[in-house]
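Up next is chain A:
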Amino acid sequence: MEFLNASVIPYFNYWIYVVLMMIGLHAMITKNNLIKKLIGMSIFQTAIILFYVSIGVKTGSTIPILEHHHDEGHAETAHAVAESGDHHAEETDHEKSDHGNNEHAIEADHGIDPDHFANPLPHVLMLTAIVVGVSTLGVALAISQSIYKDFGSLEENEILAKIKQGGPGVDV
Partner candidate 1 sequence: MDSVVHSSLPLWACLASLLAAPAIVLFRRELFLREATTFVAAFVKFGLVLAMLPIITSGKVIEFTLVEGFGGVVAPILFRVDGLGMLFALVASSLWIVTSLYAIGYMRGLHEHSQTRFFAFFAISLSATLGVAFAGNLLTLYLFYEMLSLATWPLVTHHQDKEARTGGRTYLTYLLGTSIGFALPALIFTWIKSGGDLSFAGDAILASADLGPAQGLILLLAFCFGFSKAGMMPFHSWLPGAMVAPTPVSALLHAVAVVKVGVFCVIRVFTAVFGVDLLAKLGVATVISWIAAFTVIVSSLIAMSQDNLKRRLAFSTIGQLSYIVLGVSLLSAHAVQGSMMHIAMHAFGKITLFFCAGAIFVATGKKYVSQLSGLGKTMPFTMGAFAIGAMSVTGVPPTGGLLSKFYLVWGAADAQQFALLAVYLVSSVLNGVYFFPVVYRAFFKPAPEGEAAVEGIREAPLACVLPLSITAVGSVLLFFFPGLLLELTKLMTGAQ
Partner candidate 2 sequence: MSEQLPAIILLAPLFGALLTGLAGNRDHRRCFPILISALAVSFGCAIALLVQVSQSGPIDYFVGGWNTERVPLGVGIQLRIDALNALLLVVITTVALLTAVYSFRRAGEENTEKTPQFYMLFQMLCVGLLGITVTADAFNLFVLVEVSSLTSYALVAMGSKSRGTVAAFNYLIMGTVGASFYLLGVGYLYMQTGTLNMAAIHEILADPAFGKSSTVFVAFILILVGVWIKMAFFPLYGWLPNAYSYCPSTTSCLLAPLMTKVSVYVMIRVMLSIFGADWVFQSLGWSHTVVWLAVIAILAGSVLALAQVELKKMLCYLIVAEVGYMVGGAWLANHWGMVGAIYHILADAFMTLCLFIAANIFIKHCRADRIDQLEGLFKRMPLTSTGFVVGALAMIGVPPTAGFFSKWYLLRGGIESGQWGYVIALLVSSLVNAVLFFRIIEIAYFGKNPAESHDHAHDEDSHQGQAGEATLLGGEGRPATVIPLLITAAIVILLGVFNAPVVEIIQQALEGMPVVGAAAAAR
């Protein structure tokens, strides 16, 4: 119980991401069906995204959207951070580094406490990662259709057996 309270509950996201990743990886390697491999791959990739999003979370924080508009009218997440850093280029205090350096500056500038917001940068990164994941999946599915056309199967063992028997472009 001690262990549970100290190491599992506060880091539950991280535990689960590792579990999901291992599930995904296991499926990618051991599953025989190609589509199943890809399902594993999806799980694997979302696990990593989960990890990234978890980095940005702070206890008691909310979504990183500024409630009041300031002069330029930008209410977007990443920009708030970026502009605030503008005046504090020198501020790279290492104490805060496990949650990013620049948020600290917001408070000084706009009277906003960065501790109230989740770190938006990992979120932005993950938008890209999701798109990358889906395009990978798309390519993979296209390839598996092409494999099905050639071999009439999506089961790895059947495909390998057909290759062994000697088909097009087959050697040993």
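Behind the choice of candidates: all candidates are chains of the complex that A comes from, given by their letters.
What to note about this one:
In this section, a residue touches a chain if its C-beta (ideal position, glycine included) is under 8 Å from a C-beta of that chain, and two chains touch if they have at least 3 such contacts; residues count from 1.
The shown structure was predicted, so the numbers you read here are calculated from the model rather than taken from an experiment.
Shown alone here is chain A; of the other chains of the complex, listed as 1 or 2, the one that touches it is 2. On the side of chain A, the complex with candidate 2 involves touching residues 25, 28, 34, 37, 41, 44-45, 48, 51-52, 55, 81-83, 85-86, 88-89, 91-92, 94, 96-102, 121-122, 125, 128-129, 132, 135-136, 139-140, 142-144, 146-147, 150-151, 159, 163, 167-172.
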